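FYI, not all chains are in this one, though none of them got moved.
Chain naming follows the written order as A, B, C and D, and within any one chain the residues start at number 1.
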Amino acid sequence: MTYGQGRTYKKVEIVGTSSLSIEDAIQQAVSRAQKSLEKLSWFEVQDVRGHIGDDGKVNEYQVVLKVSFELK
Amino acid sequence: MTYGQGRTYKKVEIVGTSSLSIEDAIQQAVSRAQKSLEKLSWFEVQDVRGHIGDDGKVNEYQVVLKVSFELK
Amino acid sequence: MTYGQGRTYKKVEIVGTSSLSIEDAIQQAVSRAQKSLEKLSWFEVQDVRGHIGDDGKVNEYQVVLKVSFELK
Amino acid sequence: MTYGQGRTYKKVEIVGTSSLSIEDAIQQAVSRAQKSLEKLSWFEVQDVRGHIGDDGKVNEYQVVLKVSFELK
């Protein structure tokens, strides 16, 4: 990558979910977004939330993140 | 809805306007966004602003909100 | 522009870069976004960052901004 | 009320919902909280969100608020 050449990026906000872990929720969201957007470059976590099942176990992590990709 | 199945959502930021009320500005924005986006699931108000007419009356509410929909 | 007629705007978050100045990074991002989005109306700066070269000079300004356009 | 007499207040965070309006969601939450807490003195809105139905109409306002009451 060469700095100073006027690249432009777009940031899109998505929410990934997973029953396993925060990291898996991030990866799920990134994989899904990659399908309909350009190649993603980086992500930034905005918020971590989740759902609690009837048995008192966390059964879903919900991670709000921004993903960025270059506008070519 | 079943939790823990790796759903992914996208959040989009829009601004609705109305001369009537804050709630109407929200509905206007949701209705307009629904036309070009997927079925919307929920919204989050980010900011409430507005314009004041020459007669000193609020003649427009402007509500910045994020709307979310599932990426299927 | 007439107030109170239910216009709706969309906000998109982009990152512009320039080796010259903060203002140029804003303009670069606006020009690039204009190509693929509707006519842009206004922008809001979210963050100013940059890269520092081996010679200790700022060689790139990176400006995160939101641009807005009317959904017609 | 006399100022300077060492009163102490407690703040509790609640979420009210209503299909009608933001104001009604606030009142619903206040009425419900009043049942199990002391007499409430004031509220502060923290967040306004909502749910969007299949017909694209806002069918629920969700208002996060803090309510305060004196610890006597």
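Rule of thumb we're sticking to: a contact is a pair of C-beta atoms (placed from the backbone, for glycine too) under 8 Å apart; a residue touches a chain by one contact, two chains touch by 3 or more.
No experiment lies behind these values; they were computed from the predicted model shown.
Q: Which total copy number does the whole complex reach if 4 copies are given here?
A: 12
We adopt the following convention: only the chains that are shown with their structure count from here on.
Q: Counting a repeat as over half of the contact pairs in common, which of B-C or B-D repeats A-C?
A: So the equivalent interface, with over half the same contact pairs, is B-C.
Q: So the centre of each chain is just the mean of its C-alpha atoms; given that, what is the distance between chain B and chain D in Å?
A: Between these chains, centre-to-centre, one finds 22 Å.
Q: In whole angstrom, how far does the Cα centroid of chain C sit from the Cα centroid of chain D?
A: Roughly 38 Å, centre to centre.
Q: Please list all residues of chain B that touch 2 or more other chains.
A: Correct list: 12-13.
Q: Under the stated contact criterion, what part of chain B meets chain A in this complex?
A: 3-13, 66, 68, 71
Q: What does chain C use to touch chain A in their complex?
A: My answer: residues 12-19, 28-29, 32-33, 36, 51, 53, 59-60, 64.
Q: Show which residues of chain B lie in contact with chain D when the two form their complex.
A: Interface residues on chain B, with respect to chain D: 22-23, 26-27, 30-31, 34, 39-45, 67.
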